[in-house]
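Note that one protein chain is taken out, while the other chains of the complex remain in position.
Presenting chain A:
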Amino acid sequence: MLSISQELVDKIVAHARADHPDEACGVIAGKNGVPERFIPMANAERSPTFYAFDSMEQFRVWREMDDRDEEPVVIYHSHTATEAYPSRTDVSYASEPDAHYVLVSTRDENEVEFRSYRILEGVITEEEVRFIP
């Protein structure tokens, strides 16, 4: 299960809406599995169907997390024309075994789809999301 504050959820959704129709991506850093620090990342692909962290930005962010004893608790990205479910490419790249992979779909202007998954060795497991007010 992912427990996440409504404030962080709103930030993820706002980022996804702002970058629509391109995919948006980023990280929530935290400790002991608790998501705390919102880190929007550039989508180096600037694409409506693909995303990739810029390798140098990722290096800086990962080192900063290391210095603060944080981990990437949430790795999020948006789908802009399809449902918030991991694509085959998402699964092939997923390599943070402890991360919650959050997907947001912005295909509907009014409704937000916000879902979370564990992706381990090619297997997708959806998990419950608890929104903390």
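By definition in this document, contacts are C-beta pairs under 8 Å (C-beta built on N, C-alpha and C of every residue); 3 or more make two chains touch, one makes a residue touch a chain; residues count from 1.
The definition used in the following text is that contacts and distances are computed from a predicted model.
Undergrad: One chain of this complex is not shown here; going by its UniProt record, which of these names is it: "Secreted protein containing Ig-like domain and vWFA domain", "MoaD family protein", "Glycine betaine/proline transport system permease protein" or "Transcriptional regulatory protein WalR"?
TA: So, among "Secreted protein containing Ig-like domain and vWFA domain", "MoaD family protein", "Glycine betaine/proline transport system permease protein" or "Transcriptional regulatory protein WalR", the name matching the hidden chain's UniProt entry is "MoaD family protein".
Undergrad: Please pick, from A:A52, A:V112 or A:V129, the residue that touches the omitted chain in the full complex.
TA: A:A52
Undergrad: Quickly run down the residues of chain A that touch the omitted chain.
TA: 25, 41, 45, 49-53, 55-56, 58-59, 62-63, 75, 77, 86-90, 92-98
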